[in-house]
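Omission of a single protein chain aside, the complex is shown with its protein chains in their original locations.
Read from first to last, the chains carry the letters A and B; within each, the first residue is number 1.
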Amino acid sequence: MTSLTHDPAATETRRPKDKLLIIAGSLCGLLVFVALFGFLFAPYPPDQTDVLASGVGPSPDHLLGTDSLGRDILSRALAGARISFAGPGLIVLASAVCGTTLAIFAAWTGGWVDQTLNRLLNVVFAVPGILVAVLASAVFGAGFWAPVIALTVIYIPYYARVVRSAAVRERNMPYVEGLRLAGLSSWRICSRHILRNVVPIVLAQGTIAFGLALADFAAVSFLGLGVQTPTAEWGVMVADGRSELLNGDMQQSLVAGACIVITVVAFNIFGDRLGARYGADR
Amino acid sequence: MSQEALLNVVDLSIELTDSVPRRTLVRDVSFTVRQGESVGLVGESGSGKSMTVKAAMRLLPRAADATGSIEFEGVSVLDMGRRELARYRSSDVAMIHQDPRAHTNPMQTIGDFLIEGVVSAGLQSKAAAIDRAIGLLDEMGIKDAPRRMAQYPHQLSGGLLQRVMIASALMSEPKLVFADEPTTALDVTVQSEVIAIMVEQIQERGLGMLFITHDLDLAAAVTDSLVVMYAGTVVEKGKAHDIYAGPRHPYTAALLASRPSTTHVKRLVSIPGRPASAYEVPTGCVFAARCPFATELCRSDRPVARELDGRVVACHRAEELTHELKTAASA
Partner (left out) sequence: MTIDHAQQPVLTVDKLVKVFPGPAGHEHPAVNQVSFTLESGGSLAIVGESGSGKTTTARIVAGLETATSGTVDVDGRVLAGRSRRRTRLANARLVQMVFQDPFGSLDPRQSVGAGIKELLAVHFGWGTAQLTERVTALLQQVGLDERHANKLPRNLSGGQRQRVAIARALALEPKILILDEAVSALDVSVQAQVLNLLADIREATGVSYLFVSHDLGVVRQITETCIVLNQGKIIESGSTAQVLDSPEHPYTQALIDAVPKPGWKPRRRT
């Protein structure tokens, strides 16, 4: 009876590589590295002004040129990556934790709790994020924290909706019924089993959300309600660059804008491929 | 029964190209379906039976590569152009699937579903197609056919919907019907009825049928000849009655012996291990690892399918085992 001759694991062949996943993933990794350590490679301190070379184009001294105050744009873009990433990073982390917890709770409890939470999340989902962030800044004062907290709340449904349907699917699987029959507590089933099976979805969703949150966070800064000038931050840089556009100097807005676009696209594709891979895994 | 070959499959092999290394799913499969003949293609999971039928319909996934030859009335199916293929699929052959619900559009009425194929292929006018569809539903034993024509799939039970699928397969007056596990999803009493209708309709019209199933008893009951597959290869083929009465391949015998009987209690003869796929089996006979009669020769050399008493068997020891297998199967 033990001679189970054919073992599927032994003959497992590898899944073909997802090139897009690897490219986008590497780019995301590189961007995170830049955010953490980019300031070390900056040729100048981000706030150092050089009056003699203000508003110049790319040159050997200033690879991406300088802004109207003579600050090195490359250095500001590198140093600005940190705070540009810190905001959305916090937003994504906090909303993922809240969203996933709420979602699993709703899916497990079911009934009116689930329905009420679902409606509530739909309402929140319908509210434009930037609007709330702007409102929060207006009420609590501009700065880093007001948009972070506001956007955290707004991003909760982004996870909760997807995770909830995944958790409902898991809850209805026979293995969960088996665990219930084995006398395991709801807490244990949710935290040890259901959570573990929805984590890949949370990761995929979080990666996409990071890109979107970065754009939202930069937009609030651009409007002058988030991180304030002269702090180096991509949204702030785009805003600062506006006045230079009139003089035909577009480097600053262009560089900061490109940073935002590249980051958003890279994280979006990475998250999308992660999600697809998870689907293929099942 | 006419002896004209409708479908002739010779040395068909199918490989999946999107994995490293390439996976073989079907290896050197040959069989023939003649006009008016019912052939049962029997096998467990991994046997390659579904892939073989998909190849015969040219419905293989993009990543699958078929070699060998599949001829329908002398024309190579694998080399058909777009037009020929469309004509082949719309009027020469038809398919009855395992899950009728997955193969109907929930937003389309039964009537539209039935006439869509033949009308869009220009085979029949709409009015003629509607008349024919109602006639066919009637022959399938579906009462008040005109009312059913206006209904949607969700309003029909599984058994009723499968009868609609049979009607739909017959709409274009095909010469050959592929039935892929047509009753596996149905209850036993419904299965008996659906099979009865299907067999009766196909025989009345003198059509060829390739009946794909995992159920050897069912296949033996409704077909003229059997093709038994294991791990992507044909291990035995011949007249259904002969194989059922006296299997000549150890796998066929083991399949018969492991089926629990409704009339007496016995310790079931179980085959150790699990059914394998073609790419998982080592050199030698595909069944050697699970075969109680395997010798060194079986493990090193793959037996070639050969004629034996009016059937084809791929087993080195087929002659000497005749008696053992007969006892084993009927034990």
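FYI, a contact is a pair of C-beta atoms (placed from the backbone, for glycine too) under 8 Å apart; a residue touches a chain by one contact, two chains touch by 3 or more.
Because the structure is a prediction, the values reported are computed rather than measured.
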- Message: Going by the contact rule already stated, which one of B:Val9, B:Ile115, B:Leu218 or B:Ala305 would touch the omitted chain in the full complex?
- Response: B:Leu218
- Considering the complete complex, of A:Ser26, A:Ser185 or A:Gln228, the missing chain is touched by A:Ser185
- Task: State which residues belonging to chain A touch the missing partner chain.
- Result: 1-2, 4, 6-9, 12, 173-175, 177-185, 188, 192-193, 196-197, 282
- Message: List every residue of chain B that touches the chain not included in the displayed model.
- Response: 44-45, 141, 143, 187-193, 195-197, 199-200, 214-218, 220-222, 244, 254-255, 258-272, 274-275, 290
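In the analysis below, only the chains that are shown with their structure count from here on.
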- Please compute the C-alpha centroid of chain A, do the same for chain B, then give the distance between them in whole Å. 51
